[in-house]
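Missing here is one protein chain; the remaining ones are kept as they sit in the complex.
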Amino acid sequence: MSLVTDTSVRSEENFRVTRSRRNVAWTGAGALIVVVVLALFPYIVYSGTTSLMVQGFIIVILASMWNLLAGYAGLVSVGQQAFIGLGAYFVLILAQHGTSPFGGLPIAAIGCGVAAVPLWWLVSRLRSGYFAIATWVMATAIMLFIEKFPSIGGGTGMSLPGLGGFDPTLLIAYTYWIGLAVTVLALVTVYVMLRSRTGLVLTAVRDDEVAARSSGARVGLARMLVFVVAAVGCGAAGALLAISQLIVQPGAVFTVQWTAKMAFAVIIGGLGTIEGPIIGAIVYMILQQTLQSYNAWYLIVLGLLAIFVALFARRGLWGLIDDRLNIRLFPVGYWLWTPESGGRRGPGKRAIRPRRGGHHS
Amino acid sequence: MSERTDNGNTPLLEVRDLTVHHGQLRALDHISLRVFPGEVYAIIGANGAGKSTLLRTIAGLHHPTDGAILYDGKNMTRVRPERRATAGIVMVPEGRRLFGSLSVEENLKVGASYARQGSWTIERVYELFAWMKERRTQRTAQLSGGEQQAVAIGRALVANPRVLLLDELSLGLAPVVVQRIYAMLPQILATGLTVLLVEQDVSQALRVASHIQCLLEGHTTLEGRPSDVTAAQVEAAYFGLAGAAAGNPDSPGEGSEALWPGSTPSSRAS
Partner (left out) sequence: MAWVNAIIQGILTGGLYALFACGLSLMFGVMKVVNLAHGDLAVIGAYVALGVITVTHIPTLWSFVIVVPVMALLGYGLQRTLIQASLDRGVLTTLLVTFGLSVVIESGLLQFINADSHSLGVGEAIVTGSFSIGSQIQLSYLLLLIFAVAVVVLLGLQYFLSVSRYGRMIRAVADDQEAAQLSGIDYRHVFGIAAAIAFGTVALAGIAYGMYSQFSPTTGTDTILLFAFAAVVIGGLGSLWGTLLGGIVLGVAQQIGAQINQSNQFLAGYLVFLVVLALRPQGLTARRAQS
């Protein structure tokens, strides 16, 4: 009896598939307001806070990129600092040859994307865990290589030329606005990518790689694209770092601690969601500020928290929020409405929700 | 579901109302069976009927959504697979699943790691399969399919089980090889084992079994002794056609209706 009803075919009008549950125009307007408000910050707050916000932007950008890699493409990279460093050094080299660092930022970012292609070819020959360490080796090798050139500071680093003519407060403001622009661009890029065909391929691979490959999805290409985009993003963040610090030191830009920061931010915020990295970056900044006087404590706390979340709250803070409120600020999945859910604006609980992030391996 | 009793004995292995899901798909729907000591109980059915899932769930590799598994009267449903093996329920898995980097003898030794007391030893397995002793240091990848199946059975035997679960022995093997393997069954049974097997080859199953049960899409469509069922009934139960009801002694014996595959009167009754 139950078997018969389960397999009968229902009329098509009773099923609907939508991109989002609520009207995404609302969240779009909200996001725009947030951006505008943020853009006004330099006029409202002290430059100390503005500087802090720049640090926050860097973390948001990095976290979004790491999330793209690990949460959507399943690539755990422990070597993204390679591109942070490369981005910083590209800006340095360009500045030494007369290009303003602000103008150099996009060039540096693209340069990192170009560098990512041969690097991908190398490291993609390994899987998961070994891939991770290979990226780490890649970053370390690049650092050691760069340290050999005294013209860009060798092992001790060099200050960034080309920004000396600016008034300090104005410089911070400009840096802030560039940072805001890059952050928005990064988030929009991630959003667009995931809604595109590539995003569909990635989600399919994440769910079932064999099935995805056999249905013709270009898995390798999708992964490489993600790696390149992440390199561009991290490169931009590195360039921003150089501009905000006004000095480029190999040990500081190539340290694996950057991976720790972005990974922990993403894990705590919510792996596999776009909102997660933002939340995670906020948590990171709060922890860093409150525990700053305690040296290495904030990394200990962050690390322990990340381990705990990875084991027991896999979808992170955003996952917890999302469970309660059914919000999706950046809709990238689909909602299926069945007849029981009562039509257009029926209770969300009856809709079949899109699969959430995080690797199901 | 018929209540099988065997002169008041308790079944060695009993499955009650077992429901198992693979993700969202329901693989088994309220399946019940009873296996008594010394029996050869055969489960038959087409691909996807749920046979292997049933065996794997009994072995502990799969968690049921509902229902119970009882062994010697004790509820085993929550017990881990390795504990079931040491208790006496040992499975020869589908596809042999030998340890590829180990030799024949090492495979047997591993099978004997936590063996129970009993008459089966590695030497005895060598007696059962005459060719094995000579090749005992070879890697299992170098053996033929039938030889690998023999090693897999031997690996299970040296653990001295009480219930031997055989999952699709005939898979990928030539018929003559399959027959030779099944010809060993009496020797195995003679040592006091009980066998629950899953088999796609229906005629082979009917030849060796003392009791059969047919599954279709997770339901039982037929159950009884081979001598009590006709070929037509088995065929009907296997494919889910009308007329399967007559094979089940407890069925209400409704008239034959052409129904949606799987929705036979007997499947509804179970």
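Chains: A and B, in written order; residue numbering restarts at 1 for each.
In this section, contacts are C-beta pairs under 8 Å (C-beta built on N, C-alpha and C of every residue); 3 or more make two chains touch, one makes a residue touch a chain.
Owing to the predicted nature of the structure, the values given are computational and were not obtained by experimental measurement.
*Asks:* With touch defined as in the header, list the contact partners of the absent chain among those displayed.
*Replies:* A, B
*Asks:* Would you mind spotting which of A:L170, A:V188, A:L221 or A:I300 touches the chain that isn't drawn?
*Replies:* With A:L170, A:V188, A:L221 or A:I300 as choices, the missing chain is touched by A:I300.
*Asks:* Taking the full complex into account, find the residue in A:T27, A:T49, A:T140 or A:S159 that is in contact with the omitted chain.
*Replies:* With A:T27, A:T49, A:T140 or A:S159 as choices, the missing chain is touched by A:T140.
*Asks:* Among B:L13, B:A27, B:I69 or B:L98, which one is in touch with the chain left out?
*Replies:* B:L98
*Asks:* Which parts of chain A are in contact with the chain that was left out?
*Replies:* Touching the chain left out of view, chain A contributes residues 70, 74, 76, 78, 121-123, 125-126, 128-130, 132-134, 136-138, 140-141, 144-145, 147-148, 256-257, 259-260, 263-264, 267, 294-297, 299-300, 302-304, 306-307, 310-311, 314, 358-361.
*Asks:* So that we can see where the missing chain sits, which residues of chain B does it touch?
*Replies:* Per the touch rule, chain B residues meeting the hidden chain are 59-61, 80-82, 85-86, 90-91, 93, 97-102, 106-107, 109-111, 113-115, 155-156, 159.
Keep this in mind: only the chains that are shown with their structure count from here on.
*Asks:* Taking each chain's centre as the mean position of its Cα atoms, how many Å separate chain A from chain B?
*Replies:* Using C-alpha averages as centres, the distance is 51 Å.
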